[in-house]
Structure formats: structure tokens, C-alpha cells
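All protein chains but one are shown at their positions in the complex.
Chain lettering (A and B) follows the sequence in which the chains are written, and residue indices restart at 1 in each chain.
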Amino acid sequence: MATHPALQDWQDKVLKKMLDKAPEMRPEFTTLSGLPAERVALPTVIDDAYVAKVGFPGQYPYTRGVQPTMYRGRLWTMRQYAGFSTAEESNKRYRYLLDQGTTGLSVAFDLPTQIGYDSDDAIARGEVGKVGVAIDSLADMEVLFNNIPLDKVSTSMTINAPAAVLLAMYVAVGEKQGVPSQKLEGTIQNDILKEYIARGTYIFPPRPSMRLITDIFAWCSQNTPSFNTISISGYHIREAGSTAVQEVAFTLADACAYVDAAIAAGLDVDVFAPRLAFFFNGSSDLLEEVAKFRAARRMWAKIMKERFKAKKPQSQMLRFHTQTAGYTLTAQQIDNNIVRVAMQSLAAVLGGTQSLHTNSKDEALALPTEDSVRTALRTQQIIAYESGIINSVDPLAGSYYVEGLTDTIEREALALMSRIDELGGVIPAIEAGFIQRQIEDAAYTYQSAIETNDRIIVGVNKFQAKESITPPVFRVDASVGANQAAKLKSLREKRDNVKVDAALAALATAAKGTANLMPPILDAVRLYATLGEICNVLRKEFGTYSDLKSR
Amino acid sequence: MTTRPFRVLIGKPGLDGHDRGAKFVSRALRDAGFEVVYTGIRRTPEEIAAAAVQEDVDAVGLSLLSGAHNELFPAVIAALEKAGGGDIPVFGGGVIPAEDIPGLKRAGIRSVFTPGTPVKDIIASVTALCQAQAAKV
Partner (left out) sequence: MRTPADIIAGILARNPRAVGRAISLVENGDPRAGEILAALEDSRVAAATILGITGPGGAGKSTLTGQLIGHYRALGRRIGVVAVDPSSPISGGALLGDRVRMMAHATDENVVVRSMATRGRIGGLCAAAGAAVRIMALAGCDPVIIETVGVGQAEIDVVRLADLTALVMAPGLGDDIQAMKAGLVELADILVVNKGDHPAAEALMLEMTPVARERGRALVRTVATEGKGIAELADTATALAAAQRASGEQARRRQRNREAEAVDWAVELLRPAIRAAIHSAGPGCDPRATARAALADLLGRPSESLPTLSEAAFKPIIPISPIVESVEAAHGCCSATHA
């Protein structure tokens, strides 16, 4: 093998350091039939072009992954998104999942919580506890994490517009458990831009929303150094119908907007950038997806280094969570979905994901049953323990096809990002409807191809079968709404309402000015002010955002 | 009656923001010659009903993916009745388990489209609803 000084450099500086710090899981790795598995397979000739574009894992530009040993050192985090009904019920499901071998929690909140309404608000009718757990106050959060020590688990929370409030509740639960905020680990999604673009759980207009986000960055850098303060999400952009290129371009454009905002708020890029995390979709075109992940990593490294002048390697690393593509699940022949999910998970693992959620086969029908959640988790475990993929880092590197696609995705995504820059950035591009229209057009093209049988979806427009048995569906108890409302009523009677009112008034004052909003939110949360009360104060100060026109 | 485009209102009751399906159906209906009033996401049943009446539509379509259909679809029917539009036919779609469909039909939802329904079937069915409604005027 021809050597290149860069290879020696990587071996000495990056790889050795990692092996010293965190040895691999086994002394040696072999294939199923006993052949040695190379840690990082390399081209026979390593030239400058290879080093610059592909390079070595754990080193700039991170095309091959953010860690030099990847899954030989540690498997990805198997993190199943879950939550429904009440805090009590969800707490049970989390403890079940932990028993079954998940390695991180991922909290799904119901829609009223995600949009900052209490369960007894008229607008919450029918929605309480439906797609996630209903959290109205710290009291619910205490129950949600009952007997789950917050210094032992890492918790991801899918919460955006009211992320500051839920983070404050998590910190307050930690306090009650005696866990200092410095030791908390996890992620809040906190990515409001993609809510305007694709997911819809926004509350406030873009500018005050960005302020809340940078306030969180600033506060967390002091108080929760191990918490990922944002999970910049392409997942929902893809679910809304985008292409892989659009997913990468819009996600990284969003990311640039957050970095710009944080820098404008006076933060040092190398202080907050290491806490930025990403979240992508794992869709069905396996090799395109692998190329997508690799391209995104390379692009981000370059952007952080060249555009934002980030110096720390951690600032340049794109670390991401993957969820398999919900939009590809079919309501017909639902067992087929297990195969789709397996394929999509392979894409995520071959693409070097840091954590993974696998969808359950019945999610096109309703929330998943416990059985189907288990199968989804087993899918990840089979890949981790039986497939042999973990033996070698970025095993598809050097494939003419995959490297070519990686380059193409990078090139096209950069072109799309520069169109956004021309429009003045992501927020003006959202306000002008540019991004949404791109996605809508792509979704229309995709769906039209299915309607005309140009694109085959097995079991839907080809190979259909008559299905006689309807699979069991999971149902949320209809009484959740009433129960939450009753709990709220007694909470409002029991707590010290004079203090609550004073805390809410202090929050309003802070919102009018420029002070960081996390401390007054935390004060209000500790006094059991409800999520809806806190968000209503902010609604009054910031105004609300309304949906975009569809064309 | 002269031939004229049918008017349909597509509403998203409830709080979920997944409007991929609603937008696709809106666009497909437009391309089939319908005038489609789209309400945007997160509308209350009362807002949808008021809009449907003011817009004098021939039919109302609802899209919901959060699982709250058993509460919210009938709530739209009730709101329409109250707003003086009880005669306007309502159809719906989304993540709806088969076993919920009979109940929704009993509540007055005229057709229910589940994931994977070909759009031409949706268009045909909406056309029939609109034709019957227009004949009454």
C-alpha cells in the first residue's frame, strides 16, 4: 500500500488517541467465515485528491465518519421514539424499552404540548395524549421520569417551539432527583425553522423564535454542557416530500441560520457548535441515502471551517440521528414494512449514523403496538450483531457509484443553498414560500409517479393482495383528556398562585427586553406554572405565526 | 345548470402539521378542474364550518393524521350544522383504522379515504358528492 503523509498523520494523531481513550469492543474483528475485517479499507494509492475529498474517519472533512473506529468502538445509540397518553403510561413504556435494550430515551409529546397548549385548552380537544405524552407542568414531568435516574440515561425530546419550557422542566426534575444540570445528557430538537418549512408545530414568528433558540444555546453552554441544544432536522423535510438533495440543502441552510444567529447574539462558534446535532431521514434508496449522509458530513465540515471559521474538530463534525422513513410505510400488507425498515436502517448504519430509531410496521395505521415496537428494535439489533457491517468503517467508500453520488449530492445541494442565500437566507426564503414550494413540487412529482404506476410501491400499486384480517391497532384511552384536565384543576388550586403570577409577570418583562429567557422560564416551571400559561405570556409578547399559503 | 367548476374546501382540523396529503389532494383536485379552498393547518371545527358556509362549497374534505378523527370529524359535522351548512357533504382521509370507518360514516362522513387510496378514486368520489350536492341547489 502506497503511503501518504496524511495517513501516517491520521494513524498517529487521530486513531491512536482514540484507541488509547476508548479501546474497540473486541481485540479483533472477523467476517462470519473468519476472514480478518479491515478497520478502515483504503485505496491502493492514496493521493492528495483522496485525502482532501474522502480522507480518513474521524478527521476533516469527515466524509468517512466522525469517529476513527466507528461502531467497532461503540454501537450507535438505539433510540426508540415513544410516548403516548399520560406520563404514567409513558413512564411504563420507557422502562419496558430500557429493559429490552434500548440505550437512550426519546420522548414523543402530544400535539397540544408541542404547540404550547394545556390539555384543558379548547383547541386541544381530541388531541390530548394522542401522538405522544401530555405534559402540562413539572408535575407531569416528574411522573414521566419516575424511577429513571437522569444521570444514567440520555434523553432526546422532540420539542421545538416550547423547547425552552420542556428543557426547564427536565432540569427541574433533575434537581428534584439530586442530579445537577451539568450532568444531564440528551437532546432537544429545538429546530423551529423546519417547523415553518415542513412540520407545522410553530407558535411564534421566526425572529422571536430565533431569540429563544439562541437564549437556549447561551444558557446551556453554561449550565448543561453535555446537552445537545438543537437537533437540526431534515427528517421532516423529507417526510413532507423533499428529495435527498433538498433534505441536505435545506437542513444545512437551516443550520447556517442558527450559527449566524448565535454568532450575532455574541456567542463563540467553538463554544456552541460542538453541541449542534442533526437528524436525517433514512429512506429507501439505500445507496443514495448512504451518499447523502456522507455528502452532508463533508459539506458541514467545510462550511464550519471555511465560512464560520470554527477551529475545534467537534465544531466541524456533523453528528446525526436517523429515523427510518415514515412516508414509505404502507397500510397494505404491513409486514412488508419490516423489510423496508431493515433496508433503511442499513442505509443509516452504512452512512455512519450516531443513533437510530426504527419505525414499526403498523405506523401507517396508528401508534405502534408493543409487539411491533419490539420487532423494530430487533431489526437494529440484528444489523448490529449479525450483519457484520460494524466490522469495517464506512465500508462503501471507494465504490464508484457511491462516491459519484456523494459528489453529485454535494454539488446540487450547494447550488440549492446558494439560491437560498440569494433570497437573503432561510427566513426570507421561507417567508417567500420558496422552500415550501420546492418541497411541495417534489412531493407532487413523487406521488404522481405512484398514481401513474411509474413508481412501484409493492403491495400498493403492484402485487396487491386481498387482506382479510385487520391487524390489531393500538389505542390511547379516550379518558386522557379529562384526566389531564382534572389534574390541572387541582394543580392550580394547590400551588402558590401569587408566586406563579409574579413569575409569569417577570417572564413577560424579560420577553419585552433582551435578557436571556431561560432563567425566568425555569423560575416559573419550578413553581408549577403550566406550559400553556408560560407560552401564553410569550404569545402575548411575541405574537403568533400563521400557516403559509399553498400554491 | 351551466357547467361550472365544483368548489371544495380542504380543511385540516386538529393540531398535526402533516399537510403532505392535504396538499396533494388539493392539487390533484385543482388539476381535475375543481376550485379548492385550502384552510391551512390547525383549524378548529368551527373555523372550518364557517369557512365552508361563506365559501358556498359543494363539499368539505378533512385530513387528519394525529388519530383525533373520531372526535374531530363528527365535531366538524356538528359545527357545519350549527353554521347552517348541515347539507354540505363531508369526506375525510388520513391515518384511520378500518374499524373506525363505520362509526365515522354513522356520524355523517360520506366517504373515508385511507392511505394508499388512488387519487383517481378520490376524485371520482368527490365529483359524485359534488354533483349530487349541486343538483339540490
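Keep this in mind: a residue touches a chain if its C-beta (ideal position, glycine included) is under 8 Å from a C-beta of that chain, and two chains touch if they have at least 3 such contacts.
No experiment lies behind these values; they were computed from the predicted model shown.
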{"item": "Touching the absent chain when the full complex is considered, from B:51, B:95 or B:122", "value": "B:51"}
{"item": "Selected from B:15, B:36 or B:122 as touching the chain missing from the view", "value": "B:36"}
{"item": "Contacts of chain B with the absent chain, listed as residue ranges", "value": "1-2, 4-5, 7, 26-27, 29-40, 43-44, 46-47, 50-51, 53-56, 83-85, 137"}
{"item": "For chain A, the residues touching the chain missing from this view", "value": "205, 207, 423-424, 428, 431-433, 543, 545-551"}
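Convention: only the chains that are shown with their structure count from here on.
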{"item": "Chain centre separation (chain A, chain B; CA means) in Å", "value": "33"}
{"item": "For the chain A and chain B complex, residues of the former touching the latter", "value": "111-112, 114-115, 122-127, 130-131, 195, 198-201, 239-241, 327, 330-332, 364-367, 440, 443-444, 447, 451, 460-461, 470, 473, 476, 546-550"}
{"item": "Chain A partner contacts - residues on chain B that touch it in the complex", "value": "14-20, 23-24, 26-27, 38, 40-42, 44, 66-68, 70-72, 75, 95, 97-99, 114-116, 118-120"}
